[in-house]
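A short write-up of the structure that comes next.
Every protein chain but one is kept in place in this view of the complex.
Right, chain A next:
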Amino acid sequence: MSRKDKTPKISQKNQEQKKTPTTQVGEQTQLLDSLKAAARRSGFYLQRSVQEGKLSDSIKQAGEMLNGLRSSSLSPKNYYDLYLFVSDELRYFGLLLRESIKKEPIASIIYRDVQFTSRIIPRLYLLITAGAVVIENNPKKTREILLDLLEMCKGVPHPTRGLFLRHYLSQMTKDLLPDISESEKGSKNGNEKEIEKEIEKEPKNQKSNENENKNEKKNENKNVKIKKEESKTENNKNLQGNENEDKKNNVLPWMISINFTIQNLIEMNKLWIRIQHQKLPGNISKLERVSSRIKLTEERKDLCSLVGTNLVRLSQLDSVTLEVYKERVLPILLEQIEQCGDKIAQSYLTEAIILVFPDEYHIHTLPDLFSILPNLHQEVNIKNIIILLIERLINFANNNPKSIENTFLITQIFSKGISSITRKRTSLPRIHLLSILNGLMKLSLCLHPQRIDFINHMLSSCVKSIAIQKKLTKDEINEILSILSTPLDFYNDLNILVQLENYSMLIDTLPNENRRIISLKFLENGLNTLTIVSSPKKVSKLLEITKVLFLDSKDSISENEEDENLKSLFFREQYTVCRFIHLLRSENIAKSFKILQIIADTFSSGGTRRIKITIPPLVFSALQLANGIRQLEKEKKKILNNNNKENKDHDNLEDIGLSAKKIFEFIHKIMTSLTKLLPLKSLKLFLQCALASDKCNFEPIAYEFMTKAILVYNDHLKDPKTQYQMINYISSTLQTLRAFHPDNYSLLCNQCGGYSAKLNIAPHQVRAIVTCSYLFLSIIKQPLNIAYKEIKEKIEIQDEKNKNKKIVKVEKVKKIIEYKRPSNEPVLLYFIDVKRLLGCISRAIRVAGSLMEPSLLFELLIEILNTCLYFFELDSGAVNSSFINTLLDLILQKKSENESNWKQLLTKPIYNFYYLTFKHIKLCKKNKETKRLFKPIKIEKILKDFLK
């Protein structure tokens, strides 16, 4: 149980103190200074008398010193200042009393002597000082003196003077209050029960009580008398009741402490409130009157801790156990708060109670606390109180996990309490209600995170609170954003978030830009936590929640908006959307496909500016899925081949009726709109689809995609550089494809060759044609061993169906040879057409030869030479040694033709390229494995030329 030592301060301090007219301030300062000077003077004499041990002198001096506190002209703040000074000086008087009482037991004499001080304020201060010393010396007198002093303080009804006097009383007695001792603690429970009974019995009528209790005095404190010097005021009912009980229960001296403190608190609170209603001087203007009131209120707020000290005191008493607090302390405090009707006091005391008493106590008294809230002054900030309580409880729950037993009950009390507040307090601002609901949501998440229904209910309450009224303010929007972030940040799991049915409803209440902020945060949460959402239903809900990112709405920012910030925000959003969809997938193929369809449906309504960005990643997701299906089918075949039908861990593709073909149909569909919008991107995507469908061995589909790519090339690409890059890309893609029947492959090769030959810029043409030459010597070796196995498998499978097919195929590809590489790994040539290959090379040489610029001609010839060496080194028979020799001669010849400007024209990189190629040939001639092959290649002339 933690007990706060610090006196709570009023939470909302008004920093800006209104200026009072300077004259008034000046007067105040003057007055304070003179009173302080007088007190300092008396204080000096007091100290001297104390040093000399003159008791009666010091009583006189102390009385003098205290005279300043009789002032009613000082502002509360200045009075506080003087009070601090005087009460500090009074310590010396206390010291002397303590000394005197040791010499002779004159406690009561001093007590009485002091009373001869004629003025009431000094007298009471001195009495309190003396009283404390007496108690200290003789604890048996505690009850008598405490009650006596409490009564006497009633003699000062002036708010400021009374308040400080009582504070002094509280300060002087703080260490003297009887408390339950360690040894008593064990038997406390028994005592508590006793009290409970007593409380139940306690009659309202005081007189009958007194009579009833008369005979029951048994203990040593029999002789205690209650002094009733001054008439009882109407407000002493409580104390009276307690007195009676005290008489009866002498075993429980600590009860006095509680009653004393509560009583003092109540009285101080009343005085404190009355400061507010003090009369102002009559001779000031209206404006001054207003500012004076404001200043008074501020100064009064500053005095709150005087009252609060009593609460701290109570919380420090060990005797204030949960039971005592619940039955004896809190009800009285709450009653006082409710009755006092003052907004400052109500706010302060309620918050102070929450702050000073242990959270455990609050948990057990929540309904009591909540019962008064609706009835507090309309201007009391209920939100602050509830939020404070929630924060305390969350903190407690976090520090003491599992210590709260009935968590549901707590949330329920809060829910009920809040709804009763909203019913009764019509002035509760919407923003406050939203903050309270946000707090409640946090509490619910802390106490029982598994109860998503609670959160959902609170979201619904938020929606309801918004539905009624007008446009949201900026603060309200921020609060709603915070409410929406609360469960998001807590769960960090979109799979849970999508179960909140009302989440999207609350988002919908926000303006467009805020919907976008929270939706983006939603997706980013998924990306940060890498939460995979694998259920199609959940994906649907997720897209519904964040729909502002996918779809235009009535309040969307218009498309023609030229604002750069808006544009970059839009791109950032779409970038996140694209990344995010890769998290939406399932281990189950059918579910994954369903998810893709859901996404596609949403995307397709997003308008062109979104489609351009969002469709490509969707295509790749689909391709990945097709890849997954293919792998699965491969595994299935393996299993069938092994007759191992027990293994059923994987999806049964026949059951779900899904083949990779469907995926390609799907891609085809979603790409329809893209071709015109983004021809270049579409072309690349079609090639990707061709690659994927080729891997699935879907020849017609792969063919279709290749044709589509070529069609886009033909219809949409106009820029020469792009044309060149893309035809190269088409050719090199085609070069890797394996599913085609050689006839179809051949047809596509023709198209590539045709478009390459049509390129407008000669070097582009040469290089594109050179690329095409590779199409006619297609080699599978990526990686070598796997490729080899795959092609074997393919042939074997075909064998089972039709034994002749293998032969046909082998004939068609003209030649399949196995070629031993240095690593002894087999390489398969898939398709070889020597005539067309050489046709490409010859054409490339011819076009290059027509170029007027020698350096470019040489560069291209050396590139062609390298390509030829590539084919030659494969020993495929496509390019033979004499072809290489001819080409080398041609290069030398072209060089000598331009000998005059050779050095000028041949820039260094081309020269190096030529030299390195020559070096490579030289190396191959030396190398063991290639020695034989390269023997016929003649390099002597080149060597001679280099040496020149």
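In this section, contacts are C-beta pairs under 8 Å (C-beta built on N, C-alpha and C of every residue); 3 or more make two chains touch, one makes a residue touch a chain; residues count from 1.
Keep this in mind: contacts and distances are computed from a predicted model.
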Can you match the unshown chain of the complex to its UniProt protein name from these: "Tctex1 domain-containing protein 1", "Ubiquinone biosynthesis monooxygenase COQ6, mitochondrial", "Vacuolar protein sorting-associated protein 29" or "6-phosphofructo-2-kinase/fructose-2, 6-bisphosphatase isoform X1"?
"Vacuolar protein sorting-associated protein 29"
Which listed residue, A:Ile598, A:Leu680 or A:Ala762, touches the chain dropped from view?
A:Leu680
Full-complex touch with the removed chain, picking from A:Ile284, A:Ile394, A:Leu632 or A:Leu691, is A:Leu691
From the list A:Ser461, A:Asn525, A:Thr771 or A:Ser876, which touches the chain that is not on show?
A:Thr771
Which listed residue (A:Ser315, A:Gln735, A:Ser855 or A:Ser876) would be found touching the missing chain in the intact complex?
A:Gln735
Options A:Leu583, A:Leu658 or A:Leu857, residue touching the unrepresented chain
A:Leu583
Where A:Ile332, A:Val463 or A:Leu527 are the choices, the one touching the absent chain is A:Leu527
Contact footprint on chain A, counting only the chain that is left out:
527, 530, 575-576, 578-580, 582-583, 616-617, 620, 623-624, 627, 631, 680, 684, 687-688, 691-692, 695, 722, 728-729, 731-732, 735-736, 771, 774, 778-779, 781-782, 863, 866-867, 870, 873, 909, 912-913, 916-917, 920, 923
